[in-house]
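A protein chain is absent from this complex, but the other protein chains hold their places.
Going in written order, the chains are labelled A and B, and every chain counts its residues from 1.
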């Protein structure tokens, strides 16, 4: 999430439209390639891993207690004899779900608010910006705690939804600024003169011109949502149903995995989050370089 | 400039109002009210005595009035600094619980934010366009910034605390000490502060370093830098200009970061059982102590608002454009 601020304030220069030969640079950009490979690796784990895991709930007592990694239990077992590999693969799958859904909700709300505010300007902008800023200043964790305490988050999609609903202002602000600088460009004026409506202009003219920017925004939201979910899970505000990497960390911590020597319980979920989110950030910078020739390595 | 501050203050006022209102709603619409929690703790089974205690606690928590009156009373007592009584730490007032935790959190968060910002920016600026350093700073930075706070914290506690025994890893000061203004006690405080500080600092550090590095690269390639270069200005000078310009977004970034830092502080304090607001939040959640949760939430909002305001002022001082109302 920390990498967000660099893109929020950058002037519209990056939005002048992606160069057509970006694919050429993309495959030659080390950061993008490495980052994407790691993300794909985890995607495979999330998609195909559950097929390899034991059937039944990942919380079933399937093996001996506290078994180190072995050929039978690839990631070992928990204090209670649950299969950590099974929890891990479902956790990775759900991390993608939280990222996609949470990041997606944030991106959509952010885009709607950002485009509208930036394109329409005037009182629409005033009101939307005010709302954006209020939500932005409210510390999101505190709000999530309140919302969670109030409504109770029981499922992973619900958690993702709430995270998305607190993360969008970042996106909205940045998109507003970009839109603002695009709306006086010639091609937008032309579209307006030809009688296109607001929605059409935004969808046809403005959004495509900042598509690269939107993609990068989404990637950062994706990573941010995963980290936020992990924090929530850890303080006991996670979903009560389902498996997640954050919940694994919480269970491992509550059951003192490290002092008991069960490192195979505590290390994998944290390492997975770090690798996955880190890969997203690296890929993001790679993309930035691909889209912005100035940034490319010497 | 007046317009700039006017808008900002309006924004902060509105945010405060929204926060207080959300806040007020918490304990009132929840299943399981504090009154029955308190009653369950007192092992009374006689119906008459039970009813008497119920009235007593309802009155104590002010839950026996109509909703709108409760709302107005809430604002009233809020403005007098009265946040009610904590259920978890009954009968301590919420204000006292928070005030005793607040200094720990401030001592943790303020240095972590400022130092990570300063050091991170410095590293980032230094690394930009220096191939060797760059390839070292970047990966480390990404790893740090992508780490879940509690994971790094728990690993630090385990390695530097339990295994090596270099630093204490639990509490605000040793269980063998009583607070006093002596050098050994202060030393003890600092030792307990090191690990939680370090884990907050490290995670934040990576983000700033990367942000600054990218920003500098942008600036070094901008027209004015190229122009200066063409004029034959020394590299040092160009870098200094680039650094100054790259600073501005980093200051804005600092404001945007605050919410994240709060979250980080909460989980870090939990891992180290550090007696700040984060641990208080956890206790409040675990005990469904909504009065305490309310109070802490409000303090965090106020803290974030103040920090935002300070950043606004700093921005104003650093960026001349704001002063003439361009931004």
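Assume a contact is a pair of C-beta atoms (placed from the backbone, for glycine too) under 8 Å apart; a residue touches a chain by one contact, two chains touch by 3 or more.
In the analysis below, contacts and distances are computed from a predicted model.
Asker: I notice the complex is incomplete. Of the names "Peptide/nickel transport system substrate-binding protein", "CU044_5270 family protein", "Phenylacetic acid degradation b" or "Cell division protein", which is the UniProt protein name for the chain that's not shown?
Answerer: Its UniProt record gives the name "Peptide/nickel transport system substrate-binding protein".
Asker: So which of B:74, B:104 or B:299 would be touching the chain we can't see?
Answerer: Only one of B:74, B:104 or B:299 touches the chain omitted from view, namely B:104.
Asker: Have a look at B:82, B:134 or B:319 and name the one touching the chain we're not showing.
Answerer: The missing chain is touched by B:82.
Asker: Can you work out which residue in B:6, B:76 or B:184 touches the chain that's missing from view?
Answerer: B:184
Asker: Touching the hidden chain in the complete assembly: which of B:21, B:96, B:135 or B:226 does that?
Answerer: Of all options in B:21, B:96, B:135 or B:226, contact with the hidden chain holds for B:96.
Asker: In the whole complex, what residues of chain B lie against the chain that is missing from view?
Answerer: Residues 31-34, 36-37, 39-50, 52-53, 60, 82, 85, 88-93, 95-97, 99-104, 106-107, 111, 114-115, 118-119, 122, 154, 157-158, 161-162, 165, 169-182, 184-186, 189-190, 193, 270-273, 275, 283, 286-288 of chain B touch the chain that is not shown.
Asker: Spell out, residue by residue, where the missing chain touches chain A.
Answerer: That gives, for chain A, the contact residues 59, 61, 65-66, 79-81, 236, 240, 251, 253-256, 258-262.
One rule holds in what follows: only the chains that are shown with their structure count from here on.
Asker: As a quick test, compute the distance in whole Å between the mean CA positions of chain A and chain B.
Answerer: Distance between chain centres: 22 Å.
Asker: Along chain A, where are the residues that touch chain B in the complex?
Answerer: It is residues 1-6, 8-10, 130, 133-134, 136-143, 145-146, 149-150, 170, 223, 227-228, 230-231, 234-237, 246, 249, 253, 258-259, 266, 269-270, 273-278, 280-282, 285, 288, 294-295, 298 of chain A that touch chain B.
Asker: Over in the complex, which chain B residues touch chain A? Could you list them?
Answerer: Residue positions touching the partner: 11-12, 14-15, 18-19, 22-23, 25-26, 29-30, 129, 131, 138-139, 142-143, 145-151, 154-155, 158, 162, 204, 206-208, 210-211, 214-215, 217-218, 221, 248-250, 252-253, 256-260, 262-264, 266-267, 270-271, 281-282, 285-286, 288, 290, 293, 297, 300-301, 304-305, 308.
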